[in-house]
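Removed from the display is one protein chain of the complex; every other protein chain stays in position.
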Amino acid sequence: MIDTVAGLAADPSGSTAQDVVLRAENVHVEYDGERPTRAVRGVSFELRRGEVLGIAGESGCGKSTLAYAVTRMMKPPAQLTGGSVVFRDREGRETDLLALEGEELRAFRWNRLSMVFQSAMNALNPVTTVGRQFDDIYGAHRPEMTKSERAERTKALLEMVGIDAGRADGYPHELSGGMRQRVVIAMALALEPDVVIMDEPTTALDVVVQREILDEIERLREELGFSVIFITHDLGLLLEISDRLAVMYAGEIVEYAPAERLTDARHPYTQGLLRSFPDLVGERRELRGIPGSPPDLRGEVVGCAFADRCEYAFEPCRAVTPHLLDIAREGAAGWRAACHLNDPEHRSSVSDAEGPQS
Amino acid sequence: MTTAPITSTLPTATPPASGSSGGPAAWARGAWRTLRRSRRLTIGFAIITAFVLVAAFGPLLSGNPDAFSQDLSQPPSGAHWLGTTQTGQDVFAQLIASTRGSLVVGAAAALLATAVSIVIGIGGGFLGGWADEALSLISNVFLVIPGLPLVIVIASYVKGSSTLATIGVIALTSWAASARVLRAQTLSLRSRDYVQAARLYGERRWRIVLVEILPNEVAIIVSQFIFAVIFAILTQAGLAFLGLDDPSAMTWGNMLYFAQNAEALSGGSWWWFVPPGLCIAVFGAALSLISFGLDEVLDPRLRVHRPRSGRRTRTKGTAR
Partner (left out) sequence: MTALEVRDLVVEYAQSRGKPFRAVEKLSFTLEAGRTLALVGESGSGKSSVLKALSRLVTPAGGQILLGGRDKVPAKEYRRAVQMVFQDPFASLNPSHSVDHHLRRPLLATGRARRGTEADTAVAELLRQVNLTPAADVARKRPHELSGGQRQRVAIARALAPAPDVLLADEPVSMLDVSIRLEILNLLDDLKRQRDLALLYVTHDLATARHFSSDIMVMYRGQVVERGPSDEVILNPKHPYTQLLAAAAPRTGATRAEVRAARQVRAAARSARDAERRETVVGDGCRFRPRCPFAMDVCATRPPEAALGGGHRVLCWLQSEGKAAA
């Protein structure tokens, strides 16, 4: 697991180090307990300026834990047991997120990096007006702003997310769920952060509203140029909105690819996920999910964590932990999968086995 | 923290997982492990066990608490470990006998109060409609009537009667609060999907209440019971101290009452009133410890975080 990190840092896609805004390396998170759960096991990723990085995975895969770790919002029993998260601003100055404490950390959040969570819309304070809650943000981070400047800014933000500016004087309960979630997104953008981390921001909403909000995020991103880490279980959605995608399974990233290449996934788990939801207008085809369930992360995972559910599993899968390897393909820059089937060394041992390629 | 599509991760009132299901031996092992998980629970449980053992077997071993001796108002000595009263009775023997008396009153009154609160709270919550309205009204009335004065009034009305009357009076004045808690919980459980499912296949109402709802309220009932015991022992002590309890009963409260009447306080006979007072305080504290400990075990969020040594930990990541 450790030796993959070096490979990741040197990005073969040719992106220069300058346009990376957030880099996480070898992040480990454990949940304390009688037998500690190793929820995130050596995850590394890079977020480039202005891109949407999608992180897909199912419940328990560690994707939310990763978000909490990166934003430093972890609470016991979860604890970071290793790794680094570095933020790089437009001038190229680097900040070690994990070294920030107290006031620095507080200032860093909202200003540079903000979060929108699934239930965020329920986190609005029910007893004060929407406008006041915006004021609280400015009060904490931009104390120099005058009252009229604040009101101006709030109006602009609300209109930006498609909400009538007059709603600033209203209370959260007067807004529908979708509108409240838009308000939360506007709050996350209030201080023009470089990075917004969204963890299932639309899952609790109706399809149509969800779509409207996603379109809105996309439009705002084009306008304001912030980067997004978008975390969801809905791979179909991610394929559409993200530039690059990381698929997580059992606390690890198993595949990492440009979104348009992922339909041709190289990891059997990603392939399984892609088969797991029907396309609305596509041909009717036989549909199947992925039998079985993820491994218990309280113990040591030997070999590939997916091996027990994998139809292509062969000997090395049960013994050797696969690492993210570059997919040697034309135009496949930055495409990696952690599967022995893509590793010539192991693959040769089962040269005529039926792999996903066939 | 992991996000399934909107899963409900709130802890329900379920006993914690104790391994896989099995026989009573496995259950006992699970209970033992649960007990060991919280230091408060362990300590509280140890103290209560000691009290119960003393109450059960102590009177068989200690002397006759009513026996008079020639040693009047003696401080603690080898012959009288906790000294003697003004009339020459052995304080230690009295304390042992009173432990049994107080525990019996506390447990009995709490059992009675809990039983009443279960019937009224769960009954009202499940039945709904006018039955709920009526039962709620009754519990609200009992809730707003100031407790101690009512106890005093009732106790003086039935004065001179037995310990049973005391138990009844305490139970009558202490069931209302837990009835309300149970009613609220039942209202919430009643609309759970698993209860709806039971209605769907035509389960009878009493079965739904006793089999589907009640087991999920056990944790609440236990904690209500624990507080009812504390309340009952304190109330009984208060009543006895005011001279409203049967004076022939051996309880910590009665010991305090006699000590007070004999002016032990001003006379400096600390060995007479300190032990029963201390017993009340320690017993109450131990029950509270059990209650908090149970909360801690049942709700992992309350558990104190102690990073174990020998591992590379980075507590920085936990700053808020």
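So that you can tell them apart, the chains are marked A and B in the order they are listed, and the count of residues begins at 1 in each.
Operating definition for what follows: a residue touches a chain if its C-beta (ideal position, glycine included) is under 8 Å from a C-beta of that chain, and two chains touch if they have at least 3 such contacts.
Small disclaimer: the values here were computed from a predicted structure and weren't measured.
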If I consider the whole complex, including the chain that's not displayed, which of B:Pro24, B:Gly78, B:Pro146 or B:Gly202 touches that chain? B:Gly202
For the chain that's not shown, point to the residue among A:Glu94, A:Glu240, A:Glu315 or A:Glu345 touching it. A:Glu240
Considering the whole complex, not just the chains shown, which residues of subunit A touch the missing one? 58-59, 206-208, 210-212, 215, 218-219, 233-237, 239-241, 259-260, 263, 272-282, 284, 287-291, 293
Interface residues of subunit B toward the undisplayed chain are 4-8, 12, 14, 17, 20-21, 192-194, 196-204, 211-212, 215-216, 218
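The rule we apply is simple: only the chains that are shown with their structure count from here on.
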In whole angstrom, the CA-centroid distance of subunit A from subunit B equals 49
